[in-house]
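Encoded as structure tokens, the structure appears first; notes follow it.
Omission of a single protein chain aside, the complex is shown with its protein chains in their original locations.
All chains are identified by letter, namely A, B and C, in their written order; residue positions are counted from 1 within each chain.
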Amino acid sequence: MVKMRLTQAINAAYFEEMERNERIVLFGEDVEVSMFGDTRGLHAKFGSKRVRNTPISESAMTGMAVGAAMAGTPTICHLMFSNFALTGFDGIANQAAKLRLMTGGQARLPVTFVAAIGAGTSTGAQHSDTPYPMFMNLGGINIAVPATPADAKGLMKSALRGFNPTIFLLPRVRGATAGEVSEDPDFLVPYGKASVLQEGTDITIVAIGSCVNHAVRAAKALKEDGVSVELIDPRTLVPLDTDTIVASVRKTGRLVVADEARDRCSAASHIAAVVGDEAFSSLRAPIKRVTAPNIPMPYAPALERALLPDPEKIVAAAMLTMAG
Amino acid sequence: MVKMRLTQAINAAYFEEMERNERIVLFGEDVEVSMFGDTRGLHAKFGSKRVRNTPISESAMTGMAVGAAMAGTPTICHLMFSNFALTGFDGIANQAAKLRLMTGGQARLPVTFVAAIGAGTSTGAQHSDTPYPMFMNLGGINIAVPATPADAKGLMKSALRGFNPTIFLLPRVRGATAGEVSEDPDFLVPYGKASVLQEGTDITIVAIGSCVNHAVRAAKALKEDGVSVELIDPRTLVPLDTDTIVASVRKTGRLVVADEARDRCSAASHIAAVVGDEAFSSLRAPIKRVTAPNIPMPYAPALERALLPDPEKIVAAAMLTMAG
Amino acid sequence: MSQPDLHHNFTPGPERLKAMLERMLLIRRTEEQLGADSRSGELPGNVHLCAGQEAIAVAVCDHLSDDDYVGSTHRGHGHFLAKGGSAKSLIAEVHGKSSGACGGLGGSMHVTDLSKGMIGANGIVGGGIGLAAGAALSAQVAGQGQVAVAFFGDGASSQGILSEVMNIAVLWKLPLLLVCEYNGYSEFSASATVNAGEIADRARAFGMPTEVIDGNDLEAVWAVAAVAIDRARKGEGPSFIEAKTYRLRGHLEAEDGFLQAPYRSEDEIDQWRTRDPIPRLAQRLVELSALTATDIEALEANVAAEVKDALQFAHESEPPGMERVLSSVFVDQRP
Partner (left out) sequence: MSQPDLHHNFTPGPERLKAMLERMLLIRRTEEQLGADSRSGELPGNVHLCAGQEAIAVAVCDHLSDDDYVGSTHRGHGHFLAKGGSAKSLIAEVHGKSSGACGGLGGSMHVTDLSKGMIGANGIVGGGIGLAAGAALSAQVAGQGQVAVAFFGDGASSQGILSEVMNIAVLWKLPLLLVCEYNGYSEFSASATVNAGEIADRARAFGMPTEVIDGNDLEAVWAVAAVAIDRARKGEGPSFIEAKTYRLRGHLEAEDGFLQAPYRSEDEIDQWRTRDPIPRLAQRLVELSALTATDIEALEANVAAEVKDALQFAHESEPPGMERVLSSVFVDQRP
């Protein structure tokens, strides 16, 4: 075990897997310099054949990543901010998510798209989206949203050993939080297995990405008020471990979902819909969603803070639920 | 009143509004020929200044439509199939949906993106998506999904008289269904006002786009079984008339949502989440979603039929709910 | 800009030409069958036929092995067969059968045979360009001398992804051949109304060897492709071929159902019929004394038998079941 930040954990995963599998390549705009730090050192170590800066060409990048994967080369396509995934969306939405089905299962698509999500640093509406709900609706692509360095490393390593297209999202404001990470070269985190961060009996809180940290704090505050929280981080949104979530709510009877995405058709909405269906008879109160409102993110810091989920909002939602 | 098909109703809306407002322009690939028929005759009538075939350049098309609108020209950007909206997604997701907010409310964006949605004619995975859930999550763009010729005309006319970016989606398999349409030049259908197609007391069915017709048939079948259905078509998904839906479920205590989109983070999920929250104490059974599974659409006709919502699936979901 | 010349007087020789003539015939007759099936309402979906354009696919793919890659378009039957795909798996696929190339899950616009390096027809105009460029990157990293070819239309040339790919391919010296099948139309729009300037000039601007050739002259295509593919194999980077051709059929078989007026003249079509690459190559082989009328009949008979077999195979095959779908979304994972 060693303590590292989330971006360092991803960096370690790249290093280990690119050493283990000589075929893996990585490209993206300025991945040599590495603005976020996750690709730092890779070019020096693996050279220009396997690590390449690209021009600003998101359509070609996503399309090429899929083509390279289809031809047998596991490919990491680094898209910097997740909004730029929308600029080059065809390769993701119309190709990566569909090609295996369209080819009748012929294609293996070991391609991993990496991008940062989330607001909180006043980068404005075009650099602050949390678009995983859109990706979840695509139907043919895995989605990882790690909230801890260990999960980041294990999920990235699993993606790079697998054969399914994956969107790997870094919660931006969590990049600097450190945590213990295994050094076992075969440390993997499976897709579709939620992490139960804390067991509890009164209420289930499901938190995604940047909201996990908020939820941890909220759970502490709630504990002081005598509320026992079961805290679940799904870690991957596709596949989504609804079994763990539903089982938890069957036990607690209450659910709050905290998700930085805009509310409409959010991951929170979907989880609420599934639980509302499958755990209906156990529910003792309405399921509450703590999400961002249905608007683009403004620039001014106070507005950003006011709009984003935080521990207080999660506590408030939980208390409302407890009262229900 | 005159009987016409959905695409004819849209055609009539274009004609009337383009005559009324000389500034409106329309462009898209082969809009002169008009594969769907909705743009037929416009070029002959309004000429090459206002009606233009474009090259196959979805990124430029969406970006230019937004820029033209921002500069004061109401613009219809015809994208043919909704999957191609994903090819040119930046102009929609990063520009249209965000520019008014980013400019602090300076920009008016009278831009209407038109595209066909849905499967059912074996056009394969890249021509069969129903991506409105993704658009709903964008947060700054209106979405119309008319299911009748009258709504199609009225919603299109409202979009063309307004100043908000709008995605106008034609349910493909409904294109040929005829219905009565007003000839009043000021016949408008408002955004955010659901249409209650049938009042009932036992169960609420919310149906979107191509599912409306299925739901009408399902309601007939259910009536024969003595089940009284309240049938609601939201008509616009942004804004979404949750008030009407919630009020209905408060009355009936039961809800089925039928939506051709993939289930995960679908409109159905979102409506279920909102109703599960706001009408919690009235619910007598779990809310059921009749949606497409989380996979790209296959080609073979029998598979398409098996995967898509239909009246039988809606009836089955309703009966399950009635039993609950 | 001085760029290497792709023009050489290479020639395939009569035996190879005869094989290519047969391949072209197979494409033509297979598509005639599919066109008839589409018009009779037997086929689901739409079909886009490449009749008249076969020389380009066949001549280019003659230089490729199964280890090389081809990315294609919505009009991909010809590329599929030229790359070595079988008429059986093509016809079964378009008929939506489990024995089809993609198990009946893809359809006409998605015919793919990875075992032959055919990475797929694509329903997104421009989509195949990105995929082929990615395959070229994979080939370059693998270092085994494989190449990738992207076929695309004149209409597709206005998609931004082409410009992006040309830039990257030159910068990275990718083993990529870009083949623009200039058939003069983008759906129902004449090319000049949707393409400014000469398409080939766009490629030249990036510093890529570029040739404009008669795409209905199989030998001409073959000769230029020989040089371009050889360059790619040797690590000398991408090339661009603009091949002028014509589609003798409609944009899609169903177009008469919605067209209000013709978008091209009967005259124009007739003119191009006289330049049909198949009789043209046959004629050439006759002139070379490499082909007799009897030979032609034999070729036609072979091809007819193959198409008939394939159709019967398709008819006798089962449509795909749901299990096939569920196992075809992810690898080792249920959707």
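The rule is simple: contacts are C-beta pairs under 8 Å (C-beta built on N, C-alpha and C of every residue); 3 or more make two chains touch, one makes a residue touch a chain.
The model shown is predicted, which means the values in this text are computed figures rather than measured ones.
For the omitted chain, the shown partners it touches in the full complex are A, B, C. When the whole complex is considered, the residue among C:112, C:158, C:216 or C:245 that touches the unshown chain is C:158. Annotation: of B:7, B:57, B:242 or B:266, B:57 touches the absent chain (contact as defined above). Touching the chain that is not shown, out of C:57, C:118 or C:170: C:170 (per the contact rule at the top).
The hidden chain makes contact, of the residues A:9, A:42, A:64 or A:125, with A:125.
Although one chain is hidden here, its contacts on chain C can still be listed: residues 1, 158-164, 166-167, 170-171, 193-198, 201-202, 204-207. The set of chain A residues touching the chain not shown comprises 29-30, 32-35, 37, 40, 53-60, 83-84, 87, 121-127, 293-296, 298-303, 306-307. Listed by residue number, the positions of chain B touching the unshown chain are 23, 25, 49-50, 52, 54-55, 57, 59-60, 62-73, 75, 90-91, 94-95, 99-108, 139-140, 142, 162-164, 191-192, 239.
We take it that only the chains that are shown with their structure count from here on.
When you average the Cα atoms of each chain and compare centres, the chain farthest from chain C turns out to be A. Per-chain CA centroids place chain A at a distance of 29 Å from chain B. Counting partner chains per residue, chain A shows two or more touched chains at residues 59, 90, 94, 101-102, 139-140.
Contact of a single residue of chain C with at least two other chains is seen at positions 102, 104-106, 110, 122-124, 126-127, 160, 320, 325, 329, 335.
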